[in-house]
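In this view, the complex is presented without one of its protein chains, the others remaining in place.
Each chain gets a letter, A, B, C and D, in the order it is written, and its residues are counted from 1.
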Amino acid sequence: MSAETTPLQATGTKPHIVLEARNVVKTYGHVTALDGVDFELRAGEILAVVGDNGAGKSTLIKALTGALHPTSGEILLDGVPIHFKGPLDARHAGIETVYQDLAVAPALDIASNLFLGRELRAPGLLGSLFRRLDKKRMREEARRAMNELKFRLPAIDNPVESLSGGQRQGVAVARAALFARKLVIMDEPTAALGVRETGQVLELIRSIRDRGLPVVLISHNMPNVFDIADRIHIMRLGRRAAVVSPKTHTMNDVVAIMTGAATA
Amino acid sequence: MSAETTPLQATGTKPHIVLEARNVVKTYGHVTALDGVDFELRAGEILAVVGDNGAGKSTLIKALTGALHPTSGEILLDGVPIHFKGPLDARHAGIETVYQDLAVAPALDIASNLFLGRELRAPGLLGSLFRRLDKKRMREEARRAMNELKFRLPAIDNPVESLSGGQRQGVAVARAALFARKLVIMDEPTAALGVRETGQVLELIRSIRDRGLPVVLISHNMPNVFDIADRIHIMRLGRRAAVVSPKTHTMNDVVAIMTGAATA
Amino acid sequence: EDVIVGLVTKTEVNPFFVKMRQAADARAKEKGVKLIARAGKFDGDNEGQVAAIEDLISAGAKGILVTPNNSSGMLDVIKKAREAGVLVIALDTATDPADAVDATFATDNFEAGVQQGSYARKALGDKKAVVAMLDGTPGGTVDTFRHDGYLKGFGIAEGDPSIAGAAITNGAQDKGQIGMENLLSKNGDINAVYTINEPAAAGAYAALKSFGKEGDVMLTSIDGGCAGVRDVKDGKIAATVMQFPYKMAAMGVDAVVEYAATGKKPSGFVNTGSFLITDKPVEGLESKDTAWGLENCWGD
Amino acid sequence: MTTATVSPVETSRSLKSRILGAPSAGPLLVLIGFCLIFALSNPRFLATHNLSIILQQTVIIGVLAIGQTLVILTAGIDLAVGAICVLGTIVAGKLVNLGYDPVLSMGFAILLCTAAGLAAGGLVSGLRLPPFIVTLGILGILTAALRLISEGGAFPVRDPFLAWTGNTMKLGGFVLTYGVLIMFALYAIVWYLLNQTKWGRHVYAIGNNTEAARLVGIPVRRHLLSVYLLAGLIYGIAAWLALGRIPNADPNAMQSANLDSITAVVIGGTSLFGGRGGLIGTLIGALIVGVLRNGLTLAGIDPLWQDLVTGILVIIAVALDQMSRRKS
Partner (left out) sequence: MTTATVSPVETSRSLKSRILGAPSAGPLLVLIGFCLIFALSNPRFLATHNLSIILQQTVIIGVLAIGQTLVILTAGIDLAVGAICVLGTIVAGKLVNLGYDPVLSMGFAILLCTAAGLAAGGLVSGLRLPPFIVTLGILGILTAALRLISEGGAFPVRDPFLAWTGNTMKLGGFVLTYGVLIMFALYAIVWYLLNQTKWGRHVYAIGNNTEAARLVGIPVRRHLLSVYLLAGLIYGIAAWLALGRIPNADPNAMQSANLDSITAVVIGGTSLFGGRGGLIGTLIGALIVGVLRNGLTLAGIDPLWQDLVTGILVIIAVALDQMSRRKS
């Protein structure tokens, strides 16, 4: 099924669900990373996903984007079951992802990494016939995107491996923000970021939501989560322990559910 | 000069300085990562190092541990100028470090990574003559160390590459804590950690300090920093902008100094 | 059970041995016996040849025909084979000592080199010689025999000032060409070229042609493959020395068949002969023309 | 990080630092250095005719090394370069000798080489086998197949079209074969592909970090297939060039092409671990090997010693390159 089908309209008060996972299981040998997890992302929301280390958050989003194949379970986009064969299919469906391991090519420069897999071609015959890259424009756009995030960076044609940890993360975040058409998933996008840069990225996430795209944000930073999330999906031991609203629950409540000290 | 010389005694009220850097410069081509930075770590303290992304924090600690050679400047251990030829020298001097990139061998298992470079030999002839590793004891110690951090981990002989981001960070942190004899340096040790695990690591850092070893903690998490640090070293543009006390300055003050909006 | 004849050649890289194997195969079919052939991987692959003989003993071969990579490399395994009642015949290259095998059917490579060298010297007339040596793989038994024979026939010693230079070709045409080109760049006066075999000569000719010198250089070779003889006929190579791999192979197979039937073993050295092939004979040297050569050449 | 610019992101590096920092600057200096030494040891070295000879000798390995570079950039290795190229010469030669149209014959032979590349790519990307094993296996298969096709022996190929690439032309006093021009043209085209198109970017990305390439949505398997396919095509063209150099199809030719082409790539500064390096370096690497061989002969070094001197000079060449890189 093509992911390009028109979204079902939300009926009544029930909000439209953009991305959904039902009873997804993923095992590695005798390790069960996902133990029948459910997941729902609604249109226009920022959904935070929280949980202890090893709770299965990254595995869950990799299953959602086709980066890995779940052992069992179902994934639906706009209510239609989908089978992403790989991350390429997810990208075609307009889903952009910041993976926890960043997925950058260290030897390539910043601009190349920003446009990796989405390179711009030169205008005119040069581009269409000779398929020439528009390196200049990519460099400029990359510079603009990174400036927008207020990142202090060395020259845009430095290899990514020469960047600081936070700068590298900035590149991956900027990439996802630049190209998303349907929804954005970010796995701990601010883990390595400074105070100022974190603020910028949260700002960016809000602006993405305001463009109408829902965002999945995985984060261990409770203040950030409570600052920005519309709903909070809490993972525990490979399952969804609860989905709560930051308005009805406190940080302590959420941490208690995460660690199993309480239930929703 | 050997780093094993007896420490100078602190005179009067002036506290003893364990590790010191004077006017350290590090340039990469035309990029100046460190622009004449000074640094002082006092005996028995937890010193936080904060700063924007790319401010030069990681470069500074790499210069301190011999992982890179500064372009110019001086580094002193217990008041004695030292020239670490590589991280091995720092380790011999009792300095343990958690690098931001973790420095783990992904294909090796958890226990092997925990004891990498510090392997235990079997007791008796087997160990001394045949240099046989005590794998069992290493596995057990590793399990104990990770349990202490309350990390939920798959089997201890799983390769590190199969771990979640936070679990991997836990391994690197546990390693440094296990082996430090003189001081510990941690570059963003809690960046990928969950709420509970972060708490455990902060606990661990305190217990290291209580064992009498000073700790350098690089972190972007201001609440954590204010929670635990005795002093805060603020980096800005490759220099030390200020050293402040969490008792006299607020988080906003520190962020303002970091971003250049204020001076100490 | 079939009578198994084993054949172990030096390499499969050299057409000479390929033709030898094909001839043995044809003869074996004729005689209704089974041929199992093996070869080393490169000139000097003693280990590969030893392993091949061991495998053939295991396979139950009645007789083994072998062209040893070097004359003393596989004495032990040959001894083992003979002790196991296997007839062992050396083809093309003798062992040292020669009685390590039951019999030897071979050409005298040194003599073949002498023929090549004598022809080149005589054909040059009283011109002052400037010689280029396109060697095979230095250290190989055949390589040494042919090289030394050529010098003897040419009447010069190793290190003679008339030798303009040498190149290692491994008997391959691409390396022969590169070696010749570089030697010509170094010394444009070269007027005689020794080649280890006809592929190397083909490469040398390509180089000479690109230097426009194909007419005035005495290019000679050894082998007697049909491609080589045709090159002589076309005037690319002045002369070549023909050997008879077909003959060696067929005689070898016959001997094994005879041994299987009657238990009779051949013995001693049988020279299968070598002939100088050229259309421009020189006085005092026996030679055959290319018409004869094309009738008797090996290959196609 | 200190930058005086207002914008936090600095502008591009200066031209000078880009040239000195270019990965092929080191090998180029080494090449020039060797040429100078040889020119001093024998003035004939610089004769235009000799330089032209060196170029002609570089053609086959030079072109094969293009394909090898592509494969190595994806963190692979190709042990079937020589075998595939020989396949091309044998098939084209055989068909022409059987009376088929030379253009069609050559075209078919090149197609077959491309197919061999495709087969390698299919096994590498489809079954995810190590390229070393796949190409080693194909080498074995082709070695046997070539002997079967050619019935063991070399045969002359007499056809003006197949030999055309060996014809010479004059370019301002410099004699070049069409083969040399085709080599340069191939370098230019593949350089363009590698450096100016998305396809080339993805080659680097895959070699540098396959998992990242997959995660950002690059169709890694399909891309690998295209790399091996293009490499096969290039080996096929090399077959045409080989027939131009020696109008003779020999199943036993090019035994050392694997090692020679990999050597050119590595001397040229490309990493065997993939993702780092470039095509210009390979061309220079191939030329360094050619210059060494020719220059040592012209210097009158005994061939017995040439291996030794070459061994030392190759190590020195790469050591100099390495040092220049560490400095910058």
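Points worth noting:
Convention: contacts are C-beta pairs under 8 Å (C-beta built on N, C-alpha and C of every residue); 3 or more make two chains touch, one makes a residue touch a chain.
Because the structure is a prediction, the values reported are computed rather than measured.
Screening A:V80, A:A122 or A:L237 for touch with the missing chain picks out A:L237. Of the options D:I32, D:I133, D:M169 or D:A185, the residue whose C-beta touches the omitted chain is D:I133. If you put the hidden chain back, the residue from C:M20, C:A37, C:A123 or C:L208 that touches it is C:A37.
The chain omitted from view is touched by exactly one of B:G54, B:P87 or B:G165, namely B:P87. When the omitted chain is restored, the residue from C:N70, C:S185, C:S221 or C:S274 that touches it is C:N70. By the touch rule set out above, chain D reaches the unshown chain at residues 75, 77, 79, 123, 127-130, 132-134, 136-141, 143-145, 147-148, 259, 262-263, 266-267, 271-273, 304-312, 314-315, 318-319, 322. Not every partner is drawn; the one left out touches chain B at residues 67, 86-88, 90-92, 97, 99, 101-108, 112, 116-117, 119, 121, 130-133, 135, 139, 143, 146-147, 150-157, 175. Although one chain is not displayed, chain C still touches it through residues 4, 12, 21, 34, 36-39, 41-48, 50-52, 54-60, 69-77, 96, 137-141, 144.
In the analysis below, only the chains that are shown with their structure count from here on.
One finds 71 Å separating the Cα centroids of chain B and chain C.
Within chain C, not a single residue touches two or more of the remaining chains. Contact with two or more other chains is made by residues 101, 151-155 of chain A.
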